[in-house]
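Shown here: the complex without one of its protein chains, the others still in place.
Letters A and B mark the chains in the order given here, with residues in each chain numbered from 1 onward.
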Amino acid sequence: MAPLDELKIGGMGASRRRVEDNRFIRGKGRYVDDIVLPGMLHVEILRSPVAHARIKSIDTSAAWEVPGVRLVMTGETMAARNLAWMPTLSYDTQAVLATDKVRFQGQEVAAVVADNPYIARDALDKIVVEYEQLPVIVNPIQAQSPDAPLIRDDKENQTSNKIFDWEIGDKEATDRAFAQADVVSKIDLHYPRSHPSPLETCGSIADYDRSSGKLTVYMTSQAPHIVRAAVAMVAELPEHMIRIISPDLGGGFGNKVPIYPGYVISILASILTERPVKWVEDKSSNLISTGFGRDVYLEGELALRKDGKILGMRMHTISDHGAFFADAQPTKFKIGLMHSTFACYDIPTGHLVSEGYYTNKAPGGVAYRCSFRVTEAMFFQERMMHAAANDLGMDQAEFRRVNLVRDDMFPYRTAFGFLTDSGQYEKCLDVGLEAIGYSTFKQEQEEARKRGKLLGIGISTMTEPLGAGNSREYDIIGIKMFDSAELRVHMTGKAILRTGAKTQGQGHETTWAQIVAHELGIPADDIVVEEGDTDTAPFGMGTYASRSTPVAGAAVAMASRKIRAKARKIAAHLLEVSEEDIEWELGRFYVRGNQERGVTIQDCALAAYSNVPDGLEPGLENTSYYDPPNLTWPFAAYFCKVEVDAQTGVWDVLNFVAVDDCGVRINPMIVEGQVMGGLTEAYAMANMQYMTFDEEGNCIGANYMDYLIPTSWETPGFELHEVVTPCPHHPIGAKGVGECATVAGPAAFVNAVMSAIEHTGVRNVDMPLMPNRVYQALQTGQDVSGMPPVLSD
Amino acid sequence: MTSLYDEVQAAPAAGVEVRRITVNVNGTDRTVDVEPRLLLAHLLRQALQLTGTHSGCDTSGCGACTVLMDGRPVKSCTVLAVQANGREVETVEGLATASELHPIQEGFKEEHGLQCGFCTPGMMLSAKALLERNPDPTEDEVRWALSGNLCRCTGYQNIVKSVLWAAKKMREQNQEA
Partner (left out) sequence: MYPSRFSYDAPTSVEEVIAILDQNGGEAKVLAGGQSLIPMLKLRFASPARVVDINGIPGLEYHRVDPDGTLRIGALCRHEDLEFSKILGNFPTLSQASSLVADPIVRTRGTFVGSLCHADPQGDWSATMIALGGKIIAQGPNGRREIKARDFVLGPFVNALAFNEVAVEAIVPPAKGKALGGYLKLERRVGDFATASVAVALDVDGDIVTRAGCALAGVGGRTIDANDAISVLVGKSLNSESIKEAAEAVAAAAEPRTDHRGSSSYKRHIVETFVTRILSNIANSEQKAA
């Protein structure tokens, strides 16, 4: 018998076309807003126009009079049910509907439930709120001032606007390293506030059935099981009476991890009206109130030896978390995995101090397409690397080569305690340098400069920790970070697979089946994948931090292997030999020494329901929980070539080369799609996508006219390369990849632009590198720092 | 009457103006009573249950709600339903026949031109309008024509490839015909 061709059955390595596309291309996706339940009502939310104010009064009487209005809710309505405040994922609290003060522009103040959203919106206009304005804090520098108004006066023992102090590393050893340095390279940086802004906003439909006591909520959630646990705690409903269904998601990027007031409002509204209640926010509400990303200031220093060796690193970050500390992150780590910075470099010691502050801005600090703030960590790292190479007068590529962890150093313990386990960093560097034409660039750059053209090249190399847990170190509100898969093989050899992850466009319905195909030889087309329904899916922590393949994907492999182990017993029974005499090849067991005598996995499946050996349970199903032994450590090396228009500051990408080593690729087509998408968000942040605030706390960037997302026209093309170093501890050797490009990408663009303009003496332009900022740097030779001002004359 | 029983609606609230409109949607005339302020996107999604047309933003900035009106792409969140009276509207649901996908749909699947799928219907309809006007576009022409439709997942590169794939297939089909 010819062995099965794994690529033909859609197994590992096949660029299998996506199963989910069949519905999306027909407009048959089912997103929250597409769902209509009988008798459904609609809720619209009134938001604060001001950033900091005491609420003196709310008059809702006229709103109640609008025909079609069923319910008007305020903080009082919530407070009567003990729901005015809810816990956040970072052990803080967040107001659901404001009772005392509003603390950021766009905060939820009241809600109207009506027969349709037009009527609900009409009624919002009839609500009169009297505010007494308070002084406003719009950045963490202001928040530190002893005269600053106290934003969180609701919290006992909170006497300042500081949320946390956190430090890691060895201060004394770091001080010694700096004392021994030939050169100390110092740079101050700001990673501006950004917003993940998935095209689909957040929304929910709550459906409380009083007769059964069951609450069903359709919700835009990347982590429905966490929501179920949280709702059980907040709403004091028994967990088995809560069903969270996360249907198709129109993107997530971290924005759909937290629990938002709108969800809670729709739930209480359904309980009070005994009707299904839909809440779907508009784009402005999404941008102005839901989880943002970044907003961190850094003071960074590297201790350098003349030959380029980095002796130590010292970093101090100050981060802006908005009015409520609602970061999505593992709870032990106050500023996420910021200390994974410099993990790809061999640096003996380092010290990181982080401070977090409340401000009158939207809450969050979600990991926007990254693993718990590693985007900031790696951006700072690569900007510091760029500045340090310049300070040493050393070539950018050479400086990285000197410091990258070598292949023979794995497993490697970083200065901040992470264990990286695999990679071919230098090879990735070389592949990229070759592809971008690095060796001839300097000459090109000089010749172009003579013709008045400014060319630049930027490099960004990094490894990042993807795939939390392990459960020893990572949890969210106490729930340990692992994941799960449940595989049921039916008697005809077809199967259904469910996991605790939740796809948002990553293609789980396609790739999970490929893992099963690889492990069992069941054609991928014979496997249906379901996610997102807490009543049917096994408990899992959801999809973010590039954790699906590292954790849930591993669980899929393990569940498949356990099924194979059981099938082996059945095969021995069918073949009438002992289990020890059974061999496996893809999709088939055979008798050792007689390859012709065998049974397929499908034969075993049928037998599992019709001809089970004595003493063996019938059926062919397994649920696996996977607790990874370590994070996975993909490596990315990105190279960008730009031309800057000296007269306008406009810059164009001439060429972009991405080399990614994410271990074994389950579906290369999907991996490449992830990389290109991530690079586009990186380009967006480097160039135009940011959110700023004026002194009064007015958000500039709360709609798609001000919050700029690049179109097909500006977005450059990307040239992709791969290097494969399998992950040593992952069952199929895969590493996370969804976020590498967003994490490592921005520094490649910024370093390229800096390379084109730093002959003027400028050392740093903070993102966004809008034309006016680049031009200013070119003209003055001075740094351009911080957020773009809103209006200054 | 379209069914045995139609609920007799209560008279609209005093002062609420209602217009009866007939819109040809994907080849079928649909007659609906609407308030003038109803947006075309909401007519399609809510009254006609054609939920393939997505609402992405409020400011005509994203193109997720793009449909074809009399053959040209429009942002259906920026057209009043009453304005579609007497016109032909094509939505994503009208692209495929019962048995066959439109080449643009095939192209998007073949070239991995979508991830979350939210921008996809609007993208495909903009692409359709482009290919009707220009059956053999360059990459730049495709990028230009799609620049009113935002995508957050794909980085556009594969979307462009999808449209070029479809253009080629459509040209081949035309030659055969």
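As a convention for this text, contacts are C-beta pairs under 8 Å (C-beta built on N, C-alpha and C of every residue); 3 or more make two chains touch, one makes a residue touch a chain.
Only a predicted model underlies this, so the values are computations on that prediction, with no experimental measurement involved.
When the full complex is examined, the chain removed from view is found to touch A, B.
Among the residues A:Ser145, A:Thr536, A:Thr648 or A:Ser785, only A:Thr648 touches the chain that is left out of the figure. Note that of A:Val128, A:Met233, A:Met705 or A:Val724, the residue touching the chain absent from this view is A:Met705. The omitted chain makes contact with subunit B at the following residues, 15-17, 19, 35-37, 39, 58-61, 63, 66, 72-75, 77-80, 82-83, 85, 126, 129, 133, 144-149. Seen across the whole complex, the unshown chain contacts subunit A at 117-118, 121-122, 125, 282, 284, 647-648, 650, 687-688, 692, 700, 705, 708-711, 713-714, 770-772, 775-776, 788-793.
The definition used in the following text is that only the chains that are shown with their structure count from here on.
Chain centres here are Cα averages; for subunit A and subunit B they lie 30 Å apart. Subunit A makes touch with subunit B in their complex at residues 17-18, 20-31, 33-34, 36, 67-68, 118, 197-200, 248-253, 282-284, 504-507, 669-670, 672-673, 676-681, 703-705, 709, 711-713, 715, 717-718.
Across the complex, subunit B meets subunit A through its residues 13, 35, 37-38, 45-46, 49-59, 61-62, 64, 91-93, 95-96, 101, 105, 108-110, 112, 114-121, 124, 142-144, 146-160.
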